[in-house]
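Okay, here's the structure, questions in a sec.
Note that this complex is displayed minus one protein chain, with the remaining chains in position.
We just call them A and B in the order they show up, numbering each chain from 1.
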Amino acid sequence: MTTVPMTAPAQPNAPSLGSIVRRIIPIFGTGVLIFFALIQILPFFFTIANSFKCLPAINASPSAFIAVPPFNVACVNAEGRTLPADATVSGATFNPTLDGYREVIETGSLPRWLFNTVFIAVTITILRVMFDSAAGYALARLKFPGNRAVFFLILGTLMIPGIVLLIPRFIILRQLGMLNQYTGVIIPAMVDAFGIFLMKQFFESIPDEIEEAAKVDGANRFVMFFRVVLPMATPALTALAIFSFQGAWNSFLDALVVLQGNQELWTLPLGLAFLRGQSGETLRWHQFLAGSVIATLPIAFIFFGFQRYFVEGVNYSGLAGT
Amino acid sequence: MAQTATGQRTATTGTQTLSGKKFQEALAGYTFLAPAVIILVIFLIIPMFAALYFSFTDWNGITPLNRQDAFGFVGLENYQRLLLETGRRQEVFFTALKNTVFFVIGVVPVQTFLALALAVIVNQTWLRGKGLFRTAFYFPSITSSVVISLIFMWLFTRNGLVNVAISAIFPNYDPVTWLEDPNGLIHNFLGVFGITGNTVGDWAKTEIASVSLWDWISGPSVTMFMIMILNTWTTIGTLMVIFLAALQNIPGQIYEAATVDGATPWTIFRKITVPLLRPTTFFVVTLGLIGTFQVFDQIFVISSGGPANTTLTIAYLVYRSGFTDSRMGLAAATAIVLFVIIFAFTLIQRRFTGERANA
Partner (left out) sequence: MQKSRFFLIGLAMLVLSLAFTSLVAAQDTVTLTLAIAASPAEADAVQLQIDAFQEANPGITVNVQALPEYDTQMQTSFASGDYPNVFYVGQSKLAEYADAGVLAPADENISDVEGIYPALVTTFTFDGTLYCPAKDFSVLALEYNKDLFDAAGLEYPTADWTWDDLSAAAAELATDDVAGFVINPDIDRWFALYVQAGGTFYDADGNFVFGQGDVNSQAALDAINFIVDLYTSGAARSSSDLGAGWPGEAFGRAQTAMTMEGNWIIGYMLEQFPDINWGVTQLPAGSAEGTLTFTVCLAVAADNTHPDESWQLVNFLTDETGAAAVAAQGFGPMPARPSAGAAYVESWAARTEGTGVDNMDFQAFVDAGEVAVAPITPPGFQEFRDALGNALLEAVNGNMTAEEVLAETIAVIEDLS
């Protein structure tokens, strides 16, 4: 092709407003996000920082956040006297210690609580993913008498304050012999209305054409569910798994009432409440903060690992003309 | 069965296949639902009926139920004292209702909007470190509400980190006791214009349901406002995750096609994303309503309904009546009333957002 001599002026084209905005948005947007992210994280940052301080230091200077040597200070000196605050804190710096963590592990049965919580949370998550998605699919797709009624019944269970159900549920569990056992915590929680609702909403947003196509191929409902619909539901299932795990991990009053007779089966929230002591007693912050960090970080890692499954865009390319 | 015309036989076969299909569909439906329904009935529905039953009694919540004379029937008396009879019970209930409604109105729109905005932004292609941002936003949601409430309390004491930070920026700042301030926000706002409880005139002292008009418009107290912030802060992450999952469902091709057509990000958001997210938004708002009407955990840990009953919500009132005040019958009645309120709100909301949209 013929080269057309560039008769345009030497200066570059003036950038359009649109392109300026388009370039600023990422920077501005990232800035806004970083700001919000900091707001979300800052309290935890300080929690983690303070979990490494001696108790008087936490009270006196909660804002000191830079750890400086000497590391691993002993908060109680040789004579059994606690070090005052200014022995370990100065301005924004402090000498970290592992006392909080050590005490929390020695005082309670933290490893045991951690194991119980993991076991219960994982079991509940697996069961909920299965049963909630099945129920949600049935409500979304299957036509049978009572469909709407069942949905409202399930939704209705979310609308009553759980406090008032505490005693009746305790009595039922007692009749079924499920008190002071893992099953007493797992079985009532293996299905939940929130998860069913979530999956129902999601399944309703899947185009009918996909299932029509499968039906034409002769698939029955069971096959359709397991082979066709469920694999497409990965984002929703991931969300459900995350919520279920987190809900089970943090469940407090329900587990409290069921497991009151057997400290060996306690979960982390129960253990933390035990460490907190009764209301009116002064909270031993260094233990409590250390315990909180231990109770929180596993979930952060699980979430970070799972959220990779939020793969962008479900591929509908199998459908012609969509 | 006779060798009749082909049409007849086809008709017979057709009917059998049809009812067979319907039967199979219903069977699949019931099988899929059975585990969920069984569990929910045993552990939720039956206790709900038990609560309903107790609401018609004067049970104190302590006397063992296997005793003959554990409680007596009082019919609708609990409901009457709660809703109709002028007196302390009514005053306390409607104060709790007022506080809860302010809470709902304040939290639900804000948390829905922020969660949606965050989800959309975090979903952008140009964003690096998506995983990190998502985890950061989700962080407050993962901690147990007990732990986070205690941390929150620690941050907001008068010498706590928040006041220290504000003092560093504004040297003349007179530290606010965030978590012990019973003054209503609307009252504070009106106070700027010189309108206070003393100056407003006697008409404001008339009582509706044992609560004076002036008190009805108090707005959430400062402490309640802090709890609203705490609640929003912890739930944004969860709702963001829900919106994210829904956003994944929108094929990237739609966005590409729109951008090729010259649409700006804002137009895409308004004309494509928002309509496609309608069912999810309805879901998030419903959840928000249900959750905020039942706010309990933070009150339980932080304020126990104080200061001056300004953080008393209906759910906490249920707990207090049933477990501190040994009036379980009244607590059950309060819970049933809350149930009815939430149910009504949900129905209204469904009517508003119309039918469920299929993508």
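For the reader, a short list of remarks on this structure follows.
Throughout what follows, a contact is a pair of C-beta atoms (placed from the backbone, for glycine too) under 8 Å apart; a residue touches a chain by one contact, two chains touch by 3 or more.
As the structure is a computational prediction, the values presented were derived from the model and not from experiment.
The chain not shown here is touched by just one of A:232, A:273 or A:300, and that residue is A:273.
Shown as candidates are B:29, B:47, B:61 or B:251; the residue that touches the absent chain is B:61.
Per the touch definition above, the residue from B:87, B:109, B:252 or B:275 contacting the chain not shown is B:87. Considering the complete assembly, subunit B touches the hidden chain via residues 60-67, 87-88, 92, 157-159, 163, 175, 177, 180, 307-309, 320, 323-327. Residues 55-56, 59, 79-82, 84, 107-108, 119, 122-123, 126-127, 129-130, 166-167, 170-171, 174, 180-183, 186-187, 190, 226-227, 230, 253, 256-257, 260-264, 270, 273-278, 280-282 of subunit A touch the missing chain (whole complex, contact as defined above).
Here is the rule we use: only the chains that are shown with their structure count from here on.
Within the complex formed with subunit A, the residues of subunit B that make contact are 24-26, 28-30, 32-33, 35-37, 39-40, 42-48, 50-51, 61, 65, 118, 121-124, 126-128, 131-148, 150-152, 154-155, 160-161, 164-165, 233, 236-238, 241-242, 244-246, 248-253, 264-265, 279-280, 282-283, 286-287, 290, 293-294, 296-297, 314-315, 318-319, 322-323, 328, 331-332, 335-336, 338-339, 342-343, 346, 356-359.
Across the complex, subunit A meets subunit B through its residues 18, 25-26, 29-30, 32-33, 36-37, 39-41, 43-44, 46-47, 62-63, 131-132, 134-135, 137-139, 142-145, 147, 150, 153-165, 167-169, 171-172, 187-188, 190-191, 193-194, 196-198, 201-202, 204-208, 220-222, 225, 235-236, 238-239, 242-243, 246, 249-250, 252, 268-269, 272-273, 276, 283, 285, 288-289, 292, 295-296, 299-300, 303-304, 307-308, 310-316.
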